[in-house]
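Let me give you the structure first, and then I'll get to my questions.
Of the protein chains in this complex, one is absent; all others appear in place.
Letters A and B mark the chains in the order given here, with residues in each chain numbered from 1 onward.
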Amino acid sequence: MIRILKYVTLDILKNRIVIIYAVVLALFSWSAFGLEDNTSKGLLTVLNLLLLTVPLVSVLFSTIYVYNNNEFIELLVSHPVRRSMIWKALFAGLSLSMTAAFILGAGLPLLLFADPATALIMIAAGVLLSVIFIAIAFLSSIVTRDKAKGIGIAIMLWLYFALLFDGLVLFLYFQFADYPIEKPVVLLSALSPVDLCRILILLRLDVSAMMGYTGAIFKNFFGNGWGLILSFSLLLLWIWVPFRVSLQKFKKKDL
Amino acid sequence: MIVIKNISKRFGKLQALDHLSLQLSRGACVALIGPNGCGKTTLIKSLLGMVLPDEGSLIFNGQDIRHNNEYRRQIGYMPQIGRYPENMTIGQVIGMIKGIRNSNETPDYELYEQFGIDRMLHKKMRTLSGGTTQKVSATLAFLFHPPVLILDEPTAGLDPVAAEILKAKIADAKNKGRLILITSHLLSELEGMVNQVVFMQEGKLLLHKDTTELKAVTGQKTIKEAIVHLLKTGAK
């Protein structure tokens, strides 16, 4: 496992796309913090990278990588290696590389410019989102043998979580504006990992606004220790479930 | 050594393997032949655990291979088209496979030396020609002195010199009493190398015979002629 992991990670880290990804993240983050005189604007730029770019690149790159490495998987399968090991090693390798790229690209400037607590929660969110979308990529690349179809599914899932879901929630707000919808809304947000991360960051970034009005409800839910534990467990579940399902499918897959 | 009991595999509408049973024993050098799409590759992949049969079982050295991967330690496999991680060098691929096998034996470096792989260790896999890739695959298949060798179109894409080297290596392995399973379209190439023939058609086993017996029965001099003869008479 360790040895496969090592080779997979080295292979991905040498991949041009990952290097470009890290460089682009770094470019945007550094210029966001460097050019703007106030950090909050820089944070917004990084937040947008985090909520849109990170999931997109993670899901796309991983899907394509898994498809491109079908033959490699075959090569390994013909050796005395457990199938689950191969899948786990691939997953871990991709997660490590994408996480490393994210931390080097966006994490460093965050640590340097933002206040430590905000930086840490944003880095945690970025890492979790990277891994979640890699897990989603594994799922979408195992459901179909057709590469184009798999990439299509990956993009659709990203589109749904990053954009459409919020539109849907907003629509529900307006539909049910006359009802006490605070609690259902909290539950609803758990259905999208991107939203969950966004809210966790929102509670730090816009802490003053979140202290007022219904914000306090959300703050009480997500802000206290249990809420944080629950939110992070939910995010971990978002990694575990897609990956588990893909692993079960991979074990039964004909190569 | 390998017992295949009544296995079937269906890919959508295609019946790739149809209740096929086969027994292969140590020391045999088996030619696995048949028309395109007859299920040769599926059979090989089933043996390697890459394809999971719908029914039936595969016994390797008395053990069912389902939920088992250690038996593959005893198999050297050379795929028809070996594709490797693009950004890894030859050296890294070989190093990685060695690491996975984690074998205490001194590896068999004969092909490695004869193909001159040591001079190309730093080359990235994506820059290699098809023939060079095949050389790497062949080297890997023989690297760990496996008791069983599965070679899918071994000489395809190799230059004549390399093909001869590989053939000599196969003959050597046969003499050492290894079980060898070869698929090839070039029946003439198998002449003098194999001592058993397995002929498949539409997922079924048509025949499994010693080459000498086959030639005697059909009255032909070469395997190729014998097979052609069989097909003709079979058609009648």
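Everything below uses one rule, namely that a residue touches a chain if its C-beta (ideal position, glycine included) is under 8 Å from a C-beta of that chain, and two chains touch if they have at least 3 such contacts.
Criterion: contacts and distances are computed from a predicted model.
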Just to verify: the chain that's not displayed, which of "Multisubunit sodium/proton antiporter MrpC subunit", "Nitrous oxidase accessory protein", "NADH:ubiquinone oxidoreductase subunit L" or "Anti-sigma factor antagonist" does UniProt list as its protein name?
"Nitrous oxidase accessory protein"
Quick one: jot down which shown chains the absent chain touches.
A
Per the whole complex, from A:Asn15, A:Ser29 or A:Ser189 the residue touching the absent chain is A:Ser189
Out of A:Glu71, A:Asp166 or A:Asp254, the sole contact with the unshown chain comes from A:Asp166
Could I get the residues of subunit A that touch the absent chain, sorted low to high?
37-41, 44, 47-48, 51-52, 162-163, 166-167, 169-170, 173-174, 177, 181-182, 185-186, 189, 195, 198-199, 201-202, 205-216, 218
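Everything that follows uses one rule, which is that only the chains that are shown with their structure count from here on.
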Which residues of subunit A touch subunit B in the complex?
3-4, 7-8, 10-11, 14-15, 68-72, 74-83, 252, 254-255
In the complex, the residues of subunit B that touch subunit A are 9, 11, 45, 48-52, 69-73, 75, 77, 79, 81-88, 92, 96-97, 99-101
